[in-house]
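Note that one protein chain of the assembly has been removed; the remaining protein chains are unaltered in position.
Now for subunit A:
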Amino acid sequence: MPPRFTPERVRYDRRYRTLDKYRFIVGFLAVPLAFYALFVISPFIQAIYYSFTDWSGGPVANFVGFDNYEKMWNDERFWDSLRVSALLLVIAPVLTLVLGMFFAYMITSGGRHRRGRAIAGVAGSSVYKVVYFFPQVLSVAIIAVVWGRVFNTNSGLINGGLDKVGVDGPAWLGGDETLGLISLLTVISWSFIGFYVVLFSAAMGAIPKDIYEAALLDGAGRARTFFNVTLPLIWDTVRTGWIYMGIQALDTFAICLVMVPPHVLKVTPVFLYERFRDGQYGYATSIGVVLLFLSMAFSLIVMRVGNRDRIEY
């Protein structure tokens, strides 16, 4: 009851106030929690259960134990898709993070040492940061369509450009798995580099300037400053970025589904989606569970491998 309708004698009573507080808490949490529990939490939990059933969309789902997982183990198409996903998981973060770090370092510290300042960004660094981020704000579906056109064999941007210099461009998405993989990696890195440039620039910008001044005074060159000063100090951000990019690479769905024809190559999420479309619901969810475990394992490994002493500054 709003205070103006609450009788004076109970308004300041402690029990009434407690009751009022809980009524408010429940009222405010009920709808968000209900939505969240029904449409997010419950599907996740159900997924684990359904991965042990032969559910095909109908009312009956029989418990079949590890049959789906066994089927997956013997399914060559699954292993093919997993090989592509694993390649992305390994190569995409390295490619994206290295380039992102290089650009971020140039933007924050690559400039001339003007007016006695130890470090400065290159000229126009704010413009770079804005433009590099462009791909990150577009829909993955649109990115996939655009790059599908760019890579198109006959009327694409790349082969059109190669034509101009008299080179016959290959069929990028036409059938060769390696070329397909290169295309996929290009698009993934292209769309995420801007994000890491911004992320790493923020981390690099937080490093105190006097550390750079000291390094400069000691005669460290730019590369040396980067490897001995900048990188150790932003290591936590790099590790977070590494995990995040790995999970993104493992989650690659729309780009592969829209851009790459299914006969060339497919990643595991696309393989999952195709099983779902075929009505093999139980099988599809078990693939999802495997993907979940893979991304958790990946995060744990990176945490372990990348564990260094934290440097406080």
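Throughout what follows, a residue touches a chain if its C-beta (ideal position, glycine included) is under 8 Å from a C-beta of that chain, and two chains touch if they have at least 3 such contacts; residues count from 1.
In this section, contacts and distances are computed from a predicted model.
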One chain of this complex is missing from the view, so tell me which of "Metallophosphoesterase", "4Fe-4S ferredoxin iron-sulfur binding domain protein", "2-oxoisovalerate dehydrogenase subunit alpha" or "Sugar ABC transporter permease" is its UniProt name. "Sugar ABC transporter permease"
In the complete assembly, which of A:Phe78, A:Tyr128 or A:Tyr212 touches the absent chain? A:Tyr128
Given that one chain is not shown, which residue among A:Ala144, A:Leu184 or A:Leu265 touches it? A:Ala144
Go through subunit A and note every residue touching the omitted chain. 2-4, 20-22, 24-25, 27-29, 31-33, 35-36, 38-44, 46-47, 50, 57, 99, 102-103, 106-107, 110, 112-113, 122, 127-142, 144-150, 152, 154-157, 159-161, 163-164, 190, 193-195, 198-199, 202, 216, 219, 221-224, 237, 240-241, 244, 247, 250-251, 253-254, 258, 269, 272-273, 276, 281, 284-285, 288-289, 291-292, 295
